[in-house]
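Note that one protein chain is taken out, while the other chains of the complex remain in position.
Order as written gives the chain letters A and B; numbering starts at 1 within each chain.
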Amino acid sequence: MKRLAAISALLVVCASYSFGADECVKCHQLLGDKPTQLFKKDIHASKGVSCADCHGGNPRSDDMERAMSKAAGFIGVPKGDAISEACAKCHADEAKMKSYGSALPVNQWKTLQTSVHGKLAVAGKEHIAQCTTCHGAHGIVSAKNPASPVHPLNVVKTCATCHSNAVYMRSYNPSLPVDQNEKYRTSVHGMRNAKGDTKVAECASCHGAHDIRSAKDLKSKVYATNLPATCGSCHSNAEYMKEYDIPTDQLEKFSSSVHGIALLQKHDLGAPACNSCHGNHAATPPGVESISKVCGTCHALNADLFSASPHKRAFDDLQLPECETCHGNHEIVAATNELLGTAPEATCGRCHSEEDNAKGFQAAALMRLLADSLESGEQQAQRLVDEAEQKGMEISEAKYKLRDARQARLEARTMVHAFDSDKFSDVIGKGLTVASTVHGEAQAAVDEYYFRRVGLGIATLIISVLVVSLYLTIRRIEKKQQKATVL
Amino acid sequence: MTSDPDDHVQPGKRDFLKLILGGSLVAWAASILYPLFAYLKPPKQAEVEVTSVKVGTLSSIEKDSGMIVRFGNKPVILVRSAAGELRAFDATCTHLDCTVQYHKEMGVIWCACHNGKYDFNGRNIAGPPPRPLDEYRVVLQGEEVLISKKS
Partner (left out) sequence: MKTFLTKIYTYVDERVQLEDLVQFMGKKYVPVHRHSVWYYFGGITLFLFLIQVVTGILLLLYYKSGEELAFESIQFIMSKVQFGWLIRSIHSWAANLFILAAVIHMFSVFFERAYRKPRELTWLTGMLMLFLGLGFGFSGYLLPWNELAFFATKVGTDIAGVVPVIGKPILIFLRGGEDVTGATLSRFFGFHVAVFPGIFTVLLGIHLLLVQRQGMSEPLGVEAGAAAPQKTMPFFPNFLLRDLLLWLIVLNILAILAVFFPWELGQKADPFAPAPAGILPEWYFLFMFQTLKMIPAQVWFIDGEVLGIVTFGIAGLLWMLVPFWDRKSARGEQNRTTTYIGIFVVGYIIILTILGWLL
């Protein structure tokens, strides 16, 4: 009897609720399951989204059979793409989102599908990542809420769940490193992030969120040609960077540098982007001593020569950044002869003054002199070759040889870094010899051009004399004929 | 023409005119014939633009070596791998137009200017070169090695 009374009481309680509150919550609360607990704090709950809005079914029916019947549209726990599709029912519908008072974008599901995470998962039936993979399911809060798994302070950990899992990542992209998180923690960004700075870059700042693409994808925010702008979105923003006390003109300087022009204008992927020198996940400025190593990854020969040169120790002793001291960093331009020598705009003179260091001063002056003489020698030869060519003379052979002079000049540019005037003058000498040979050949071609004109002059003279004497002969013959007829 | 008494009146003038006429006629003939014979003399250089170049015999090319061959106005590098395979590439570095060479120790095609490296397929594998070297075709005619443009 007692039992019967209890059941009837429950039914009465249930029935009495059936007209106002959500039957799902009522029952599931009694069962004490975790999703229902979590959902209470969910932003969706506060906006009036019910269980049935995602799971289907009839929330007003207190009959379990009927409430969770297929006829009432109950789908149970969604699996695979059905999860994201359930979210997209509202999140891809602008009108519906507006009715909830939300101004969120409505393209997340669409962009997620085109992203690298939109590829099919191993099972082959669903996309790799669903909404819930990053945002969670029943405790979803705004990304600005520190409790959110995608909050700037949490997002690294969230991404790392998969990306630091070597076993998991192997099934998708075995060549992709899994140490990004570790590296990130050593970077300036990572260390500040760990201290609770939400302004520094985390994964999504550079890679994007729903629209993440492979770094090899031309449209990726971290593709080499796009990367400077991506870094610049924070680092060039003086307002944003105010509290960090570092310059904000790096992007501007880089864009007009030899590297920036090669990368951004010529789309030369061999040219360095920000990360080539600073690292990406472990981004930090290279230290004084490591500069020549960093530059040396591409400019290997120069770095080797420099390291073997007497300057290496001197720079280390003076704590001077190696390449940067002469060449600068972000604003680096193609080196010219102006950098060399003792003139005010040259760099050597900054340390090697005539009084303090006469030997170095003289060496710098000599090297500049040699470099200039090769350059002008090559230019003169080039000019003469051009002149001959423009005069219609064929001198492709000399032109071919001129390549060697140019090569010697470029080699000399490299050889400067040995800071040894003997080695330097050897290379220059090679170039000068070629330049003078070419000069001679081009001169011969130009001379030939004038020979033609002189030849024409002589021929014209001969023909003129012939014409005049022929004319006189004709006149004489006619005179004779006239006399003959008169007689 | 019958004889004219005037002929004997001014013998000096007549001789002079005849001399000039004859002399300039000879000079004129010379000024025509000199260019003509110079033109007829075949020039030493190869006739027209090259489409293929003979390098030498296969046995004369060492294994694991490279050589620069002049191809028209361009240098071409012919490399032979340790296994004996032959490849030819445009020897102009794609970075700054230096001429590349074969570097035996590294086993790569190497540019001395900026340490650019290309592998045995001409691909840029290290250093500043932005793109691979253009490949030329190597043709074997018996023992003879020929390089020709890839069409």
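Details
The working rule: contacts are C-beta pairs under 8 Å (C-beta built on N, C-alpha and C of every residue); 3 or more make two chains touch, one makes a residue touch a chain.
Please read these numbers as outputs of a predicted model, since none were measured by experiment.
Which of A:Lys34, A:Arg452 or A:Lys483 touches the hidden chain is settled by the complete complex: it is A:Arg452.
Considering the whole complex, the residue from A:Ser99, A:Asn145 or A:Thr460 that touches the absent chain is A:Thr460. Chain B meets the missing chain through residues 28, 35-36, 38-43, 45, 47-49, 51.
Where chain A meets the chain that is not shown, the touching residues are 392-394, 452-453, 455-456, 459-460, 463-464, 466-467, 470-471, 473-474, 477-478, 481.
Basically, only the chains that are shown with their structure count from here on.
Centre to centre, using the average C-alpha position, chain A and chain B are separated by 43 Å.
Touching chain A in their complex are the following residues of chain B: 1-2, 4, 6, 17, 20-21, 24-25, 27-28, 31, 70, 73-75, 96-99, 112-115, 124, 126-130. Residues 262, 266, 268-271, 298-302, 396-397, 399-400, 403-404, 406-407, 410-411, 413-414, 458-459, 462-463, 465-466, 469-470, 472-473, 476, 480, 483-484 of chain A are the ones touching chain B in the complex.
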